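For subunit A:
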Amino acid sequence: MGADFFIGLFLATLIVALFTSRLYRLIFWYSMNSLVLGILALLVGKALDDKAMLITGVATLLIKAVGIPYLLKHFSEKFQFVRQIQPQIKTHYAIILIPAILVFTFYLSEPITHMMQGNTNYVAISISSLFLSLLLMMEHRDVAPKIIGFLSMENALFLLGITATEGMPMLVELGIFFDLLMAIVVMNLLFYKEETQS
Partner candidate 1 sequence: MFQFDTLSLVFTALIILGVVPNLFYSYGYLPHIERKAYYQIHYFAFILSMVGVVVSANALMFLLFWELMSLASWQLILTEAKEKKTLDAARFYFLMTHFGFVFLLLFFLIATDGNLELGFSAMHSIVAKFAYPTLLFFFIALGFLSKAGAVPLHVWLPYAHPEAPSPVSALMSGVMLKVAIYGLFRFLFDVLYPWPLEWGVVILVIGSLSSLVGVLYALSEHDIKALLANHSIENIGIILIGFGMGMIFESMGLKILSSFAFIAALFHTFNHMSFKSLLFMGAGSVLHQTHTKNIEKYGGLIKAMPVTALTFLLASISISALPPTNGFLSEWMIFQSMLGSSHLGDTSLKLAIPFAIFALAMTGGLAIACFVKAYGITFLGLHRSINAKHAHEVNILMRAGMILMALVVVTLMLFTPFYIDWFDKVLTEFGYPSVYERIFPEGIWHMHSVNIHGGVVSPLILLGALLGVTALLMFGYKVLDVKERIHRTWSCGYHASARTQYSATGFAGPIRRFFGWLYKPDEHFSRESIEGDSSKFSDSHYEVHVRPLFEKTLYQSVGKSANFMSYWIYRLSHFEQTRYAAMIFNLMLGVLFSYRIFAHDFSWATLMLEGAVMIISIKVLIIGDKR
Partner candidate 2 sequence: MTAYLLTIVILLLIAPLLLSFIKALKMYLLYKRPISLLQGYRNFAKLMQKETIISKEASNITRIAPFLVLAPLLVTLFFLPPVVHGAFYVSFVDAFTITGLIALSTFFLMLLGLDSASAFGGMGSSREAFIAALVEPAMVLTVFSVSMMAGDLGVGQAGVNLAAHFPREHTASFLFAAISFFILLIAENGRIPVDNPETHLELTMVHEAMILDITGVYLAIIETAASVKFVIFASLFASLFLPLGLQYALPIAIAIFVFKLFLIAAAVALIEVNTAKLRLFKVPNLLGIAIVFAFLSLITFYVLGA
């Protein structure tokens, strides 16, 4: 089914994000990543016709694919972020590292038995995307990419939630969204430097 294709896309966008060295492009790839996630949610939701997941999908599209990238861009203009972001980890390391992570996660999830229709690969992929987003956080010194790394970690969670468990309880998902917004608010507050001059 189409799900696998989109999961592939998800991973691909994440990996591309790892190699970008410009902030805006990074944000763009993040929004792409979330977009794919949203579509995935909708697809799976339709397949299982699960209302909750459809809502989640829509929310994802709205908040993650559009809202947050926009906000980030807004911030970056407001607080003059450094837009030139060089990955710390050398490319040739990264080239080895990323496949290695994938291999490892598949090896990791291999003994997982009797999951519903054996979609252990989804678990593997989401774990690997977790690792990758950690990698994203590691390879940048500036704050903004770190935030994006954090956000894509959130995406990895959603991926897991959508694929492996076919949706979490509604309440939880909404809670997660709420917290996400909260996080953005706090970040906004944190960006205000003018208090620190005192």
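If you want to know what made the cut, all candidates are chains of the complex that A comes from, given by their letters.
Methods note: contacts are C-beta pairs under 8 Å (C-beta built on N, C-alpha and C of every residue); 3 or more make two chains touch, one makes a residue touch a chain; residues count from 1.
All values reported here derive from a predicted model rather than from experimental measurement.
Engineer: Since the rest of 1 or 2 are in the complex but keep clear of subunit A, which one touches it?
Structural biologist: 1
Engineer: Can you list the residues on subunit A that touch candidate 1 in the complex?
Structural biologist: 88-89, 93, 97, 104, 107-108, 111, 127, 131, 134-135, 137-141, 146
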